[in-house]
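All protein chains of the complex are present and in place, except for one that has been dropped.
Here is chain A:
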Amino acid sequence: MERRVPPVCLESAALGVLMPMHVVLDPAGRIIACGQTMQKLFGQRSLPGADFFALFDLRRPSGLTGMASLRSRVGQRIYLIARDLPTTGLRGVALPLAGNQGMVLNLSFGIGLIDAVGEHDLTDADFAPTDLAIELLYVVEAKSAVMQELKDLNLRLHGAKVAAEEQALTDTLTGLRNRRALDLALQRALHGGGSFALMHLDLDFFKAVNDTLGHAAGDHVLRCVAEVLSGETRQSDTVARVGGDEFVILLPGLADPTRLMVIAQRIVLRLSEPILYEGRDCVISASIGLAVSSSYEAPTADEMFNDADQALYAAKHAGRGCVRLHAPPITSNMP
């Protein structure tokens, strides 16, 4: 047999402990009583006696303008604001009192809790003992502290990544050294005082490969060229890609023009072999200009680069697939 539960009656003060933001309305929509936190929001202005619908704007659901419409939304979530406190959004739910004596509404700050705590100077005592508001504030604050740490870390790592990329010595496409690495190696060679050679190599017909077979084919060709150059040089040599299809090889301890010509011609020969890409032959060749440190009284990087470049230009001019050595000054000691 079903036991009938009698209506629960609470003193207004007791209701305030459970729901510090409740409002009790008489059948005409006038406020009879309210919780202490609700009153705190309005400061000196006493809520009991005020017309609820004049004090609050019930925004959604639409059409909530009086007690009849409020009764039709019993138990549903209502979005409202106090007209005098437009920045404090509230949400609530309305229920009828026993015996058709009016309604009770319980309100909360919803997502505006954090701002409301600041604006209205709320404390732990302004929330019901069972309310999780303080826990929410705690979580947000703890999370913000951790987030700030992570954000700082993220900025540091991002800065380090950018710096590392700038300082990187490798050409990412071919795995060869880059211009920066070459400059460093050349500085070392110049300061070391020993003799060395610079080989400036430029691919012929590379643009045609790119244009007819696409960039992927071009990239493949550059990687194959890199393999050939690495294979035809010593571990101690620096092979760098310094432009799209331009390479420079620094060969420390090597100044014998005859040996250099042999190496250069071997490279040219290897690079004249077609390179297979997805079943199609990519045909290129290479031109090389050489400069040797022993041709100079006091060699400088600029001068040697320039001369190797001049020699390359001469090689290109002589037809594709040629090698030219920079013509040394008149006081040459070349054989």
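The criterion applied here is as follows: contacts are C-beta pairs under 8 Å (C-beta built on N, C-alpha and C of every residue); 3 or more make two chains touch, one makes a residue touch a chain; residues count from 1.
Basically, contacts and distances are computed from a predicted model.
For the chain of the complex excluded from view, the name given in UniProt is "Haem-NO-binding" [choices: "Haem-NO-binding", "Molybdenum transport system permease", "Ubiquinone biosynthesis protein UbiU" or "Heme exporter protein A"]. Only one residue in the set A:Ser62, A:Asn100 or A:Thr258 touches the chain that does not appear here, and it is A:Ser62.
The missing chain, though absent from the display, is touched by one residue of A:Val74, A:Leu150 or A:Ala168; that residue is A:Leu150. The chain that is not drawn here is touched, among residues A:Val8, A:Ala68, A:Ala98 or A:Ile111, by A:Ile111.
Counting over the whole complex, chain A has residues 60-62, 77, 79, 110-112, 114, 140, 143-144, 147, 150-151, 154-155, 158 touching the chain that is not drawn.
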